[in-house]
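With one protein chain held back, the other chains of the complex are shown just where they sit.
Moving on, here comes subunit A:
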């Protein structure tokens, strides 16, 4: 087998694997990774994908290392993305969203993630919160919050996890006591993406009794007295988004900020997460796509034992395997997206399966790509390690791949 290379160094857009005829007559097959990712998409979806790939290559790839190293929350870049419609991709147009489908969204996040997985993951969280307000909010709430979230004039955070409740989300203890026309919030949320730098907090809190049925969802705005933040966490990856604890101390939130009914909060949270899981899986896909390209590039350049690594059969097989798992992962994510947008009965399980399978497989692909870089893969001068670090957390959040539930 011979591995051939295509594309410039750096911003490569294509991987081609050639399996030539051997004496065992394996037929000639050429796979172009970027063309592959466009297969089965409509003309519009290909256009969306093209814009997202271009944006990623021009506005994100050149900066992802700096954002990671200096822990920069790239507000201006995200606002540029919002100008293209990426701030509320599946939010209704009448409140400023792009009104696209879940599959459209997955395609977009997958492409954007090739530029910076961490920033794209935050953009997807922002989108999820925006959608929750758009879907469960009344007209006043939607008109108040969604337009500014769609333009990313304001940023959003999703607040469910607490120090004492991760996988066991329904056991959360942040309370919201009704007093007149306000809820008084007390408690704290942990690991909140964007926390402290964002403006709109979608918070799940306990208004009623124990369990899921006692949970409501309220929108808390930055600057509300009683709302404060913990220190910025130091993370292995996702460094282009700040992560902080969000603390409520007698924080007064108007009842008019409650989304939906009392007791509906847990359902709202979980339904947001269905889409969130597809989005996170899509981010993992993009990272894996980028890493397969990076690995391919490296194999063509690095020489050992008198020839380029690309002539090494083990590495050829490995790369082909990685490409195969990438395509398989993509198919599962896109099927889950279709199921969700069509309201199929298997949508929830598919979303969870997609998240589980894809985040695991794609992490392995990225990790394998790092391995193929040898010692260089461990250096921060090479992008592959950032993708590995950034998507490692996708196996943990938005539904732990290895939950401890009984």
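To be clear about the criterion, a contact is a pair of C-beta atoms (placed from the backbone, for glycine too) under 8 Å apart; a residue touches a chain by one contact, two chains touch by 3 or more; residues count from 1.
As a working rule, contacts and distances are computed from a predicted model.
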| item | value |
| --- | --- |
| Listed names "Auxin-responsive protein", "Calcineurin B homologous protein 3", "Elongator complex protein 5" or "Electron transfer flavoprotein subunit beta", with the criterion being the UniProt name of the chain not displayed | "Electron transfer flavoprotein subunit beta" |
| Among A:54, A:199, A:262 or A:335, residue touching the chain not depicted | A:54 |
| Hidden-chain contact residue, picked from the options A:73, A:86 or A:387 | A:86 |
| Touching residues (missing chain, whole complex) on subunit A | 5-8, 11-14, 30, 32, 34-35, 43-44, 46-48, 50-51, 54-55, 83-86, 89, 93, 98-100 |
